[in-house]
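All protein chains but one are shown at their positions in the complex.
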Amino acid sequence: MNANDFTIASVGIPEEQSPLRGIKFVADEDRVLDSSLLSDLKLRSGSPAASSLEKAGPRRRVFFPPGNAKAAILTAGGLCPGLNDVIKGVVNTLCTGYGLKSVLGIRYGYRGLARHGEFQPLPLDPDVVDDIHSHGGTILGSSRGHQDIGEMADSLVSMGVDMLFCVGGDGTLRGARLLADELLRRKLPIAVVGIPKTIDNDISFTDRSFGFETAVYATNSVIEAAHAEAKGAFNGIGLVKLMGRESGFIAAFATLANSVVNYCFVPESPIVLDGENGFLPHLFRRLERKRHAVIVVAEGAGQEFFKAARGADKSGNVIFNDIGIFLKTEIAKFAKKNSAEVNIKYFDPSYMIRSGDAIGTDAVFCIMLAQNAVHAATAGKTSMMIGHHNGEFVHVPLSLATSARKKLDVDGPVWQSVLEITGQNKP
Amino acid sequence: MNANDFTIASVGIPEEQSPLRGIKFVADEDRVLDSSLLSDLKLRSGSPAASSLEKAGPRRRVFFPPGNAKAAILTAGGLCPGLNDVIKGVVNTLCTGYGLKSVLGIRYGYRGLARHGEFQPLPLDPDVVDDIHSHGGTILGSSRGHQDIGEMADSLVSMGVDMLFCVGGDGTLRGARLLADELLRRKLPIAVVGIPKTIDNDISFTDRSFGFETAVYATNSVIEAAHAEAKGAFNGIGLVKLMGRESGFIAAFATLANSVVNYCFVPESPIVLDGENGFLPHLFRRLERKRHAVIVVAEGAGQEFFKAARGADKSGNVIFNDIGIFLKTEIAKFAKKNSAEVNIKYFDPSYMIRSGDAIGTDAVFCIMLAQNAVHAATAGKTSMMIGHHNGEFVHVPLSLATSARKKLDVDGPVWQSVLEITGQNKP
Amino acid sequence: MNANDFTIASVGIPEEQSPLRGIKFVADEDRVLDSSLLSDLKLRSGSPAASSLEKAGPRRRVFFPPGNAKAAILTAGGLCPGLNDVIKGVVNTLCTGYGLKSVLGIRYGYRGLARHGEFQPLPLDPDVVDDIHSHGGTILGSSRGHQDIGEMADSLVSMGVDMLFCVGGDGTLRGARLLADELLRRKLPIAVVGIPKTIDNDISFTDRSFGFETAVYATNSVIEAAHAEAKGAFNGIGLVKLMGRESGFIAAFATLANSVVNYCFVPESPIVLDGENGFLPHLFRRLERKRHAVIVVAEGAGQEFFKAARGADKSGNVIFNDIGIFLKTEIAKFAKKNSAEVNIKYFDPSYMIRSGDAIGTDAVFCIMLAQNAVHAATAGKTSMMIGHHNGEFVHVPLSLATSARKKLDVDGPVWQSVLEITGQNKP
Partner (left out) sequence: MNANDFTIASVGIPEEQSPLRGIKFVADEDRVLDSSLLSDLKLRSGSPAASSLEKAGPRRRVFFPPGNAKAAILTAGGLCPGLNDVIKGVVNTLCTGYGLKSVLGIRYGYRGLARHGEFQPLPLDPDVVDDIHSHGGTILGSSRGHQDIGEMADSLVSMGVDMLFCVGGDGTLRGARLLADELLRRKLPIAVVGIPKTIDNDISFTDRSFGFETAVYATNSVIEAAHAEAKGAFNGIGLVKLMGRESGFIAAFATLANSVVNYCFVPESPIVLDGENGFLPHLFRRLERKRHAVIVVAEGAGQEFFKAARGADKSGNVIFNDIGIFLKTEIAKFAKKNSAEVNIKYFDPSYMIRSGDAIGTDAVFCIMLAQNAVHAATAGKTSMMIGHHNGEFVHVPLSLATSARKKLDVDGPVWQSVLEITGQNKP
C-alpha cells in the first residue's frame, strides 16, 4: 500500500500556478488507519504504517497543467442511484475547480471506449450536466462485458485523454486496473481513477458506496406493498426478492429499515428450511398466530439449494438460480402437504430499486467521491480508486480493492440486529 | 331506473328525530342527467326522466332508527388504494353522523360473511379507524370467489345486521345484487349498498372510481425507472405491464401522465406487430434514431394473440396469457431476425401500484363515496351502489352497474390524445 | 355564447391539406350542457341551446396553414403545478401535430410580450421541452401586473405571431380578452387562446383546473407535519394556512384528503370565534378531551375581521391581512384569559404547495388542455379559453370566464362533507 505504487509522477506544475489557491490541501503523508479497534492496533503495534491508507483530498502539487489537460469519464455495469451525481461532480470539479473547458463523456462504458469512433463521446460541461442529478440512470449509457485492453489504451491516446474516470463495480475496477497497467507499461502518463459503484455495498476497502442509502430507502415502498398484500389476504405472505448477489447488505438494512419484515435471508447465512427450527415450520406457526408474514430474500441467498452448474453473464457475473421463485414454491408445497392455505404475493422490484436518483446524504456522498477522484487524478494518481474508510475519504490501490468482496459479518452488529428484530431464529 | 326499485321502504323515523339536523338534504326527485351532450338530450327529448339517475346525498327521512341500527362492512377482490379510507368514511359517518356505537368489520370479504363464526368480525369505531387511512391495503382483509348466498343472508340475520356495505368490483357487486335479491325475497328489511372498487376504472355508470388517480400517480416511479433503464443501455427498451384486464384506462392515463412513453397498448385496440406500419418495424426505426424506447402495455391488451382456451380464477375472472412476456419475446425475435441488438428490461409492478394508500383528491373521493353510501343505506336504499356521474354522486341500481364493463372509447379524447402524444400510429 | 363571437374566420386550408388526417374531428355543433341536473333542464326547456358550450377538440378545417403559422406562448401570475406540462403539450401538439418548426416562448408573462426586444423569447421545440414536465415552475418565467395592450399587439405583429397562448389566472385572462379585442379592432387575424391557471380552482366555467389535484396532494406532508407537532406537545395545536384568496377549495379538499384536520375555515363561510358554539370554546373543549388539534385555514377566510382599508399587489389582487397570524394570536389570548396552556405551531407552506411538478391525472389534464387549446387556435378561435365542464373539454368565451369567481357552495356536497368529517359545527 505504498503511495508511490499508484502515482504517475511526483513532479507537476509550480504550486503558484495551482488553480486551487485558497483551498486546504491534504498531504500524501496524511494517512487513515484501516481499523478503529484498539485491539487491532495493539496487535500490529510494530508497524502501524502498514495498516493505513492515504487520505484523499486536494493536493498542493497538480500534475496535469490546468486548462490544457483532457479528461474522460465512463460508467459501466448495472444502473445505480447517483451515477449522474458522480458524473456531474467530476465534470464540475474539473471545469470549475481545475479550469478544463469540457470533459469527454464516453458512451456505453468500456464498449464506447474501445470503439470511440462508432460511439461518439458526449462533450460535457457544467451547463450540460446542470440538471442531470435529478434523474436516475446515467446520461452516458452503460454496458456490461469485457473489451480489448489494447484498443481502449489506443483510444485514450488517439483522443488525447490525460485522465480517465471509470465508475463501476468489481468487474469495471478490474478492467480499470488492467488498463492502468497497460498504460504504465507503455509509459504513458495517463491517470486511470476508479469510482466504486456497488449498490450491494460489497466492494472492499470502502465502508460505504453510493446508491446504497437510496436503495435501502427505495425498498420501503415495495416492503410496505408486500405488507399490505400480506395483511389483505388470509394467511397472506409478501415475499420480496432484493438485490445482493454476494452480500446481503441491502436485504439486512431493508429489514431493519422496515420493521414489518419477519424473515430475512442473505447469502452469508445458509437457509434451513425444515426441522423443528427450520424456516417452513416457523413460518406456519407464525401464520397460525398472526395470519400474515413478510419475507425478504437477497437474490444471492440460498445458493446451496442450486447444485447444478451455472453459467455467467456477459460481465462474468455468475448467473444464479432464482431463490425467490424457489422459496415461493417450497412454501406452497409445504402448505399443500400440511393442508394449510397460503396466499403468496411475490415481488421482484430490482430495476425499480436501482433506477432512481440519489437522495439526500447519498447525493452528498456522490459529490464528495467525485471531487476526491478529480483531486487524485489531477495530482497524477493512477490505478487507484476513492474509498471511504473510518469516516475519511481515502486512496485505495485497485489491486487491493478488487482482491475480495466485502461480506456482511454474521457475528457483527447489523446481522445480530436483524436476528433480534425478526426473531427468526428464536423458537 | 325507478327509485322505488331499490328502496326498502318509504317510511322511517319522524323527521324531528333525524340525527342530521342542520344538514342540507337531497330529495329523491333530484336527478342527474346521464349525458352532458346537447345532442343526446335532443334525441331523447320525449322522455328526459328516463335518462337520469337519482342524486345521492343525505335524506330527510331516515329509515333505520339511529342508535339502534346495526351495520357491517366488507371488502372483496384485489387491493385498491383507498379501501381503508372508504372503511374509515363509512364507520365515521355511521358513528358520528348517525349515532351508531360501532360497526362490524367482516373479515376476508364474502368468505368471512358466509362463515362469520369462523372469522370473527372486527368491531370498528372512530378510534379504531382513526389512523387506517395512512396505510394501503384493507384492515379487514379480502378474498376472491363466490360464497353461498343463503349462508350469507343467514349470517346477516344471525348477526342482526340492518345495513351491509360491500366494497368491491364487478364480481362483488354481482354478489351484492344476488344477496339483496335474496333478502328482498325473504322480506327482510336489510339494506345492501355497493361501493364500486375498480382500480381499472371499468365499472359502468361511474365516471370515476377510487384508487384510479393513485394508481396513475404510482405508475410514475416505474415508468421513470423504465425510462432510466432504457436510456442506460444501447438500444435499451423499458417494457412496463400495467393493470387493465378489460379496459386500458390505467395504461392510457399513465402514458399521458408520463410523457416519456413511446408506445401504449390497451385491450380496446388490437396490436399490429408486423407490416410497414406495424409495431415492430416502427420500434426499430425509432431505436435507430433515438437508441431507446419505453413501452406500456395493459395486461388485457393483445389477447387476440392467445387463441387457446383459457381458465378462470376463483372469482371467475378470465386468466390471461401474459402479453408482457409475449411482447418481450417478439421484440427479441424480431431483433435477432434483423441482426439488431436490443436490451430489454421488463417491469411488472402490479402489486406495487395497487397496495399504496390513496392520495389527495382520490382520498377525498373515497370519503364522499362512503358518506353517500351511508346516507343511501340509512334512508333504506338497497341493491344499489354509489356512482359518480357528470360531476355528481348518484344512486345506481346494481342491475344497471353490472350490466356491462366500461371501456376506453378509441374515438374519444383520451385515446386520441395518447395517439397524438406517442405518435405510435404515424409513419 | 355564440360560437362566432370568438372565431376569427370560418375559412381555412382545404380539408385534404389538414395535418390531422386519421384523427376523429369535433364539430362546432357538438355542444355540452352547462348543468347536469334534470331540474335545471326543465326550467330552461324553452331554449336548451342557450345553456350549452361548444365542445373542444380537433376541427376538420384548419385556419392557419400548417408549416407556415407562427405561435407564441406565455405564462403569467403565480406558479402552479403543471405549467411546464402545459407548455410541453402546446409545443408538442403544434410541432408534431400541426407541423410547426418551433414556438416562441415569451419570457416573464405579459412583461416579456410588451418588451420582447428586451426579453428575447426562447425558441421552443419538442427537444427543448422534452424533459421540462419533470420540473415545477415555468421555464418561461412569469410576472404579475398589467402591460400596455397596444404595445403587446404591436409586439405580436412585429414578431409575426398568428396564435398566442396565454396561461394564467383571472387577471391574465382579462388581459388576454383585452388583447384579443384590440387585435379584432385592428382586424388582425391573430388568435388569442387562454388556458386557465388557478391553483385555487376559482375560475368560472371550468369545473377543474390544472395544479389543483397536485396542490391537494402536496398538502399532505404539511398537514401530517402539523399533526405530528400537535400531538408532540401538551395541548399542541398545528395551524396551517393554505392558499385560497377568494375560494376555499384547497382548504376544504385538504381537510377531506387528510382526515386528521379538526377545523377548516374558508372564505365562503364566516368564522365565529366566541359564544357557546364559537370556535375558541369549541377548540378548548377539544383540547381538554384530546390534548391536540389541527386547524386548516384558507388565506382568504375571516376577512370580516379586517375592516381597515386594504391595498392591492401589482396584479390588482387585493392584499389580505394574515388570518393565520390572527387566529394564532386569538387562540393564545383566549388561552391566557382562561389560564390554559397551548403550544401552537404555525405552518405557512404556500410556495411549497405551488412549486412542484404536476402528478398523475393532473399531468394528464394539462396535456389534454394544451392539445385542445392548440386545436382551438389552429381552427381560428380567439378570445376564448379551454374549460372542462360536465366531463368534457369546452370552449368558453373569455367574457364569460372572467365574469365571476367560482366559489365553494356552502350548501353543496364538498362543504357538507367537511362539516360531517370535522364535526366543527356540532356541540
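Annotations
Order of writing sets the labels: A, B and C. Residues in every chain begin at 1.
Simple rule for what comes next: a residue touches a chain if its C-beta (ideal position, glycine included) is under 8 Å from a C-beta of that chain, and two chains touch if they have at least 3 such contacts.
A quick note: this is a predicted structure, and the numbers were derived from the prediction, not measured.
Residue in contact with the omitted chain (choice from A:S102, A:S204, A:N321 or A:N425): A:N425.
Among A:S18, A:T75, A:N92 or A:S247, only A:N92 touches the chain left out of the display. Across the interface with the omitted chain, chain C contributes residues 79, 108, 111, 135-139, 141-143, 221-222, 224-229, 231-234, 236, 291, 345, 347-349, 351-352, 355-356.
Taking the complete complex into account, residues 22-24, 29-33, 36-39, 41-42, 48-49, 52, 55, 57-58, 85, 88, 92-93, 96-97, 133, 207, 212-214, 216-220, 253, 256-259, 359-361, 363-364, 367-368, 371-372, 389-393, 411-414, 416-417, 419-421, 423, 425 of chain A touch the chain not shown.
In this section, only the chains that are shown with their structure count from here on.
Ranking all chains by how far their C-alpha centres lie from the centre of chain B, first place goes to A.
Separating the CA-averaged centres of chain B and chain C is a span of 28 Å. Centroids built from CA atoms put chain C at 45 Å from chain A. Those residues of chain B in touch with two or more other chains do not exist in this structure.
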